[in-house]
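Omission of a single protein chain aside, the complex is shown with its protein chains in their original locations.
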Amino acid sequence: MSTLLEVRDLHKSFAGEPTLAGVDLALKEGERRAIIGPNGAGKTTLLNLIGGQLRPQAGHILFAGQEISGWPPHRRAREGIGRTFQISSAFPSLSLSDNMLAAAQAGHSWLHYAPEARRRAEQLLELLALGAKAALPVAQLSHGERRALEIGLALAARPRLLLLDEPTAGLAAGETEGVTKLLQSLEGVALLIVEHDMQVVEKLADSITVLHHGRVLAQGSTLEIQANPQVQAIYLGKAHAET
Amino acid sequence: MDKLRQRAPLLIALALLAFIPQLLALVGLPGRQGAFWLSLLTQMLIWGLFALSYDLLFGYAGLLSLGQAIFFGLAIYGVTLSSLYWGFSPWEALGSGLLISLVGAMLVGIVAVRVPGHGFLIVTAVISLIVYLMAVAASGWTGGTNGVTVTIPSLDFGLLRLSLFDPRQGYWLALGLLMLSYAALRWLTRTPLGRALELIRENEPRAEALGYPTLRLKFVVFVISGSFAGVAGLLYALINQFASAGLLQWTVSANALIWTLVGGAGTLVGPLIGTALLKFLEYLFGGWWPQGYPLLLGLVLLLVARAAPQGIVGMLRAWRAQRELR
Partner (left out) sequence: MALGLNLIYGILRIVNFAHGALYMLGAVLAWVLWPLLGFWGALIVAPLLVGVLGLGVEWLVLRPIEGRPLLSIIATFALMLIIQQTVLLSFGGGQQQLSNPWSWSFPLFGLRYPGYRLFVALLAMLSVAGLWLFLQRTQVGRWVRAVSSDGELAAGLGLPVPLVYGLAFGLGSYLAALAGVLVAPIVSVDYLMGFDVLIPAFIIVIVGGAGSLGGSLLVALALGEAENLLPFLAQPFLGQPMQPTLARALTLALLIALLLFRPQGLFGRRPVGP
C-alpha cells in the first residue's frame, strides 16, 4: 500500500502559543487512524491544517505525493479530502435531500444537476437510513441524525481520505453504535478520526497516534498504544474521568 | 396540468399588470390622475427590479451589502452623461451604462468579498460613500446632489418605437424588463449555482469543505447582482431621465434591504411585494405626514426583526404549510 497522506514537521501557533510543535504523521491508502490526546493537545488544529481551514506556519502536508499546504479548502476537497466538523448544522434551512444533492453536485456543472449526483445523493440517504426524512429541513432533525448527515455530506464526493472530528460526540449509546457501524462499512477510504471514546477507537482504528502538547507522544497499533505506560499515565487513566 | 395550476395566480397577476393602463382608463381615471397612478406603479417596478437584484446578493448568498446603489447609480450616470456630453444614441448610452456598472461591480467585488464577516457590510458602505463623495466633488459634471436631466425621447426596437414620454409605454417597458429579469433570476436561482449561493448563506466553511470555491462564488454573485442593479439603473434613466449623486448613497441600498426584508428575503416575489407595499405607504404618508414615514419604517423593521424575520412571503408560506398539515 502506498502512502496517501504525509505530514512533516508541522507547526502552528496562535498568538505566540504553539499549538502544534513539529508533528509528523503518515497514513497509508485505506488506513484507519485514530488521533487521541487530552484537551488542548492540538487534535482539531491538525485536522484543520490538513483540511485547509488553517494554514501552518511551517512544515509540509503531502497528499498523494503533492504538496497541498498552500491550497484552499475547496481544492483539497476536490482532490479527495472529505471532512466532518465537530459542531456543524450542515445547511439548516435546506431540506435533507437538498443538502445531500448539493454535496454530491460539487465539482459538477453549475447549470444542470448531474444524474450521477442525484443517484449518489439518494444512495447516501439510503445508506444513512434517512430516506424517510428526505424532505425535512435539516434544522428539524435530531442531533444523532445530523451527525450522520455530517458524515454523509463528507462522503458525497467519494473522498480518498476522510477527516472526522469527534463523529460520536454527544450521541446516545445506540446512536454511537450506528455511526461506528457506518464508518466500519466504508471501503477504499482512509480515515483520520479524532475521538474521545476509547471503545469507538478500538472498534474502528487500525492504529493510533497520541498527541500531547502539540507533539506526537506515541504512535502504533491499538494494542501497542494501550500497553504504552507513558500513554496510560497521561491519557488513558484520565480519559474516562474527563468525558 | 398541475404545473399550470400552480402558475395560474402568477399568470393572472401578469395579465392584470399588463392591462392596468387600460383598466385605469376604464374606471374613469384617464388624463392626469390616471397618469399619476401609472407613474407611481412604474416607479414601483423600477425599484422592485433594484430590490430583486439586491435579494440575489442578500437573500440568496447571505451577503449584507450597502453598496448596491453604486451600480444602480453608475448605470444611471452612464446613460445620462454619455448621451448628454458625448451625444451617444439611446442604445449606445444604455450599453455604456450597463458596461460601467458591470466593471464597477467587478472592481468593488474584488475588494469587498475578501473582507471577512461584517467587514463586508462596512467596506461596501464606505465604497458607496466614496463614490458618492466623488460624484459630489465633480458637481460641475454630474450636477452633484441637485442632479442633471437628460432628454431621451424614444427607444427604437426596429419594428417598434417606444415613446418614453408616454406614461403607458414607459410602464410597459418597465414591466417587460422586470419580467425578463425575474425570469432570468428564477432560472439562475434554480441551477446548482443558485443552490451554491444558498450554501454560502447557510454555512460558508461547510460549503468550502465540500469543494465549493466560496470566494469565487461570492465574487460572481456580486457581479451578477450588480449588473441587475445596473439594469434597474438603465430603466430609471430612461423613465425618469434624471441622475443625481444622491442615488449613489448607501441609504439607497439600505432601502432595498428594507424592502427585501419586509417582503421576504430569499424569495423572488418577496422583494417585489415589499417594494410595492412600502412605496405605496411612502406615498400615502408623503401627502399626510412626511416625517411619520421613517418612524413607521423603523417600527415595522423592529417588528420584522423580532417577530417575522422571513418577511411577508415567509409568513404566508408558513401559514399555508400549517393549513395543509391540518
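Per-chain residue numbering starts at 1, and chain names A and B are given in the order in which the chains are listed.
In the analysis below, contacts are C-beta pairs under 8 Å (C-beta built on N, C-alpha and C of every residue); 3 or more make two chains touch, one makes a residue touch a chain.
The shown structure was predicted, so the numbers you read here are calculated from the model rather than taken from an experiment.
Trainee: Write down which of B:18, B:35, B:64 or B:155 is the residue touching the left-out chain.
Mentor: The missing chain is touched by B:64.
Trainee: Which of B:13, B:184, B:295 or B:318 touches the chain that is not shown?
Mentor: B:295
Trainee: Please identify, in ascending order, the residues of chain B that touch the omitted chain?
Mentor: 62, 64, 111, 114-119, 121-123, 125-127, 129-130, 133-134, 136-137, 205, 250, 254, 257, 261, 291-292, 294-295, 297-302, 304-306, 309
The working rule: only the chains that are shown with their structure count from here on.
Trainee: Using mean CA coordinates as chain centres, what's the gap between chain A and chain B in Å?
Mentor: Centre-to-centre distance between chain A and chain B: 43 Å.
Trainee: Quick one: which bits of chain B touch chain A in the complex? Just the residue numbers, please.
Mentor: 191-193, 195-196, 198-199, 202-203, 205-215
Trainee: Which of the residues in chain A end up touching chain B in this complex?
Mentor: Residues in contact with chain B: 51-53, 72-75, 77-78, 82-83, 85, 88-94, 98, 101-103, 105-113, 153-154, 156-157.
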